[in-house]
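Left out: one protein chain. Kept in place: all the others.
Showing chain A:
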Amino acid sequence: MSKKKWLMAGLVGLSALTLAACGNNKSSNSGTTKHVSMPETYSGSGKATTAGNNSTLRVAEVNDAPFAGISSPTLLTNAEDSDVFSPGGGDSLFNVTKNYKIIDGGLANLRLNRKAKTATITLRKNARWSNGAKVTAKDIEYPYEIIGNKKTASQQYSSDYAAIKGMAAYHAGKAKTISGITYPDGQKGRTATIHYTRMSPSMQYLGSSFLWQTVEPYEYYGKTPISKLAASPKVRKNPIFTGPYKLDKIVQGESTSWSPNSYYYGKKAQIKHITIQVVSSNNIVAAFKSKKYDFANGQQNIVMPSSQYPKLKTLKDYAEVGTPSMNYSYFGFNLGQMNTKTGLNEMNKNAKMANKNLRKAMMYAIDINQVSKKFGNGLTWRANVLIPPVFKNVYNSKAAGFPYNMKKAKSLLNKAGYKKHGKWRTDPKGKKLIIHFGAMQSSSATEATYQYYVQQWHKLGLNVKYTTGKPMEMNSFYSTIQKPKQDAIDIWNAAWSTSSEPTPTQIYGADAPYNYGHFATKKNTQLLNSLNNEKAWNAKYRAQQFKKWQQYMNDQAAYAPEEFNLSWTPVNTRVKGYSVTTEGTNEFWSNLSLTATNPK
């Protein structure tokens, strides 16, 4: 079940922190952050040949269900759709650095004016759609209309969009246009200016919740109403793109095929044909063994099962390429409730898990390194903080996290007054303590690790039981923890997938509905605000605050990191120019070339 292996749009894995509800793949070595190291780029030996480039690049999209087939980045709701349309360039507006900072050189350039509170987006002169039409200023604005429309099916509207002048009125259906987006040289011009009521340093990065990062072909959609866009043939059958490839054919739910887009502004595509085909995760090993595919799709978000790694790493004609993914799994603790009147999370002093030493003890009692070793084949490793290491500039590599230490765990509990009476420990007041563990049904490896965790907690003397007696079905799990107040789950295990801009306020903020543990302290709010305050325009300061926040979260242990993982794929030796780094992702597809007509 991979529905909710979520990430939004486009090559760079743009936008939105997202729920990775099921993709909690277990797969590392002992030590804090040791894991298999893979190169981020690969280039097969030999020269690319004309015959090779005239053949078809075969790409596998690993997924157990047919894809939905929505090409529009504002409307699509899952990673598969984003993947199968990625040779079209995801209609991405901006070029980025390794740290996802927006720089010049993409379809458009961005200028932020902090004084005037505007973001000005200027298209390059030769910006064209794959049907030859010019990309216009209106195409920059149209995504905001789609996202904010009252009847839209888009799930992208964040409360931060209200910072765009006139957006709130448009969103409520009171205005026909968004007054805060203007066109200095007309709708058909090259420039759009967005006027804000407040600016945020996160706007400098791709995927922020203030600035949308793709275009939509307004003219091409013609009179299709926004509410009907997702079902229209212009989005499903004959979409147009701004990237290096144009779509030749789509077989609904199964495959897409591509050829070079002669209107692309950047480096010309070298390979003449690309097909991307859905392959079930059960078949992917056999498929690579019989050389059906050149690599698995998804760049930073490839869904290759780590359990298959040992079988694939020995393949002669494939090289393993990978990079830390944007996902992390974590443990959450139920500490209070959401006040539905104020919309704020409130901590309850008397909550079962209110004592942070209890929470820390539970984390020190489990050996995640061993879990990673046993099930992860070196592709997952113990996470030390709540920001994935792919964000090198803000990731706190020095934080220790919770390395296994049973002695420490026991002494923490003893000191906190959780004394053993018979088999189990009681709470400091001497009352019986039963802790309910909420876990989601998953692969047998993942369910075995749940079992291990429960067993370790039992060793610690804590009476931990599964909520409902066994791992829960995903929908039941989420509908339980999403309630403003619940006491069925005291500790849970789940995963998040971050956007390319990792500000965590929407998950851990005091007013965040996704703060399922209802963790809310002054200090937390302060730190989260500092990530995007005036001072944070200074990148050094911002990075420092990010690191402080990560350390603070570890000190509080209201949420505890579990595992990081690699996004990886075998790449056939006939492929040249493969890279999973973010740099030059606009050019990911046009950098590829082939040395032979079939996978070797």
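Please note the rule applied: a contact is a pair of C-beta atoms (placed from the backbone, for glycine too) under 8 Å apart; a residue touches a chain by one contact, two chains touch by 3 or more; residues count from 1.
Methods note: contacts and distances are computed from a predicted model.
Only one chain is not pictured, and the protein name UniProt records for it, out of "ABC transporter, permease protein", "NADH-quinone oxidoreductase subunit A", "Ferredoxin" or "Extracellular solute-binding protein", is "ABC transporter, permease protein".
Interface note for the absent chain: among A:64, A:317 or A:427, the touching residue is A:64. Among A:478, A:519 or A:589, only A:478 touches the chain that is left out of the view.
Interface note for the absent chain: among A:151, A:223 or A:316, the touching residue is A:151.
Considering the whole complex, the residue from A:280, A:342 or A:397 that touches the absent chain is A:280.
Touching the omitted chain from chain A are residues 1, 3-4, 6, 8, 15-19, 21, 56, 64-66, 68-70, 75, 77-78, 150-151, 153, 155-160, 209, 230-231, 236, 249, 251-257, 275, 277-280, 282-283, 286-287, 289-290, 292, 343, 473-476, 478-480, 482, 496, 499, 506-507, 512-514.
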